[in-house]
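One protein chain is absent from this view; the other protein chains keep their places.
Going in written order, the chains are labelled A and B, and every chain counts its residues from 1.
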Amino acid sequence: MEALETVKVKEKESHPMEPLLRMDRMPHIWCPGCGIGTTVTAFVSALEKLEFDLNKVVIVSGIGCTGRVAGYIKLDSFHTTHGRAIPFATGIKLGNPDLKVVVFSGDGDLVSIGGNHFIHAARRNIDITVILVNNFIYAMTGGQVAPTTPVSAYTTTSPFGNFEPPSNIPQLAEAAGAVYVARWTSLHIRRLTKSITEALQKPGFSVVEVISPCAMYYSRINRLGEGIDMMRFYHENSIIKHGEPTENLDIDYQKQIIVGKFVDRERLTFIESHKQWIGETKS
Amino acid sequence: MSGVRIPYDIRKIRIPRGEVHIVKDRCKGCGFCIEYCPNDVLAVSDEFNSKGYHPPIVVNPDRCVNCGLCEMLCPEFAIWNTLKGEVEAQIAS
Partner (left out) sequence: MQADPKDVFTGSYYIDGDVAAAYGAIAAGCKFLAGYPITPSTEAAEAFAKRAPEVGAIFVQMEDELGSIAAVLGASWAGKKAMTITSGPGFSLMMENIGFGAAIEAPFVIINVQRGGPSTGIPTRTGQGDLMQARWGSHGDYEVIALAPDSPQESFEFAIKAFNLAERYRVPVMLMADECVGHMTEKVVIPPASEIEVENRKYYNGPAEAYSPFRRDDSLVPPIVRPGEGYGLYITGLAHDEKGYPIFDRDIRESTTRALVDKIRQNADKIIEVEEDSLDDAEVVVVSYGISSRVALRAIELARKEGIKVGTLRLITVWPFPEKKIEELSRKVKGFVIPEINYGQIAFEVERCSHGNANVILVPHGGASVHIPEDILGAIRQVAEDKKRYPQLVSYKTYLEKQVFG
């Protein structure tokens, strides 16, 4: 074996993502084994790969564990009220169409209280990218049932097991009109990063759903172990099926999770339609 | 070593060697990096960090190939790789 060649040694004193993180607010509040930190890493890697002008990227998040992302990424970020991240992002995008607006929020925030806004922003095809972290629960407030909680799971407000059928987010997004819909778990880190790069470049309403472990609430109340056990579960039980019809993407309790890119289509964005119908709005 | 064909371009293939950097005090002991390192470079240490968790330690530094999976999976931004050099590939004996 030849001796180690020292090819340009890039000695990094600090984590390569630190320039893009608000290090003065670290450590972050997410629990050990939570997948949100991993999703943030994927997002930042995607941004770096795309070589966007980072000054023009705006993050809007709502309330909840995932909503805290706005406070930790060092870009123009807005931490808005519960459920209203998407219309707020709509206002920013229409106020300054040159900005790249990313909504980073959780399942309860975007699909429960924010459900109406999710549907209509998709219908209008507002050019924003939505990264929806789905941990099947309202974690920030202590583990209450969410519209995405699978049937029979225990949560603090479903003490006898949840009996409400959960939402199928990719189906909802496709039906509402989203142009790009993908789902990955926080374990599929490289494919997730690639998906986020595609979603960021796609004009229109793109949704990337990230299934994430919730180590302290969902896993604990349901005796599913810790974050690492959930990751092992994703490893064994997730199956990649690109292009799968979204009606087959329901998530049953501790059953197979189908991941992949499901929708990638072309539609006129809101601003393009506005231009076509009404003409250029000179601002 | 009979029956194994040596690829003609084996002298051209270079396997990266990486160095793992760990900020011990950021670790919250989730275990993702240790579990998913493809080359079993990391293991749980016995020492405690300031939060009371056991951070990972590098047990097989020569096997790190700078794949970056630990860096990407870590939710705490506590571990990353840097490229240390490259070595020639060889047939395992």
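Simple rule for what comes next: a contact is a pair of C-beta atoms (placed from the backbone, for glycine too) under 8 Å apart; a residue touches a chain by one contact, two chains touch by 3 or more.
None of the values given here were measured: they were computed from a predicted structure.
Colleague: May I ask you to name the displayed chains that the omitted chain touches in the full complex?
Modeller: A
Colleague: Would you mind spotting which of A:71, A:203 or A:225 touches the chain that isn't drawn?
Modeller: A:71
Colleague: Return the single residue from A:31, A:58 or A:137 that touches the missing chain.
Modeller: Missing-chain contact among the listed residues: A:58.
Colleague: Identify the residues of subunit A touching the omitted chain, counting contacts across the whole complex.
Modeller: Interface residues of subunit A facing the absent chain: 22, 25, 55-56, 58, 60, 70-71, 74-81, 83-84, 86-96, 98-99, 116-117, 119-120, 274, 278-279, 281-283.
Keep in mind that, in the parts below, only the chains that are shown with their structure count from here on.
Colleague: Sort out for me which residues of subunit A touch subunit B in the complex.
Modeller: 1-2, 4-12, 15-18, 21, 26-28, 30-38, 40-42, 45, 187, 189-190, 193, 215, 226-228, 231-232
Colleague: In the complex of these two chains, what residues of subunit B are touching subunit A?
Modeller: 17, 21, 23, 26, 28-32, 35-36, 53, 69, 71-78, 80, 82-88, 90
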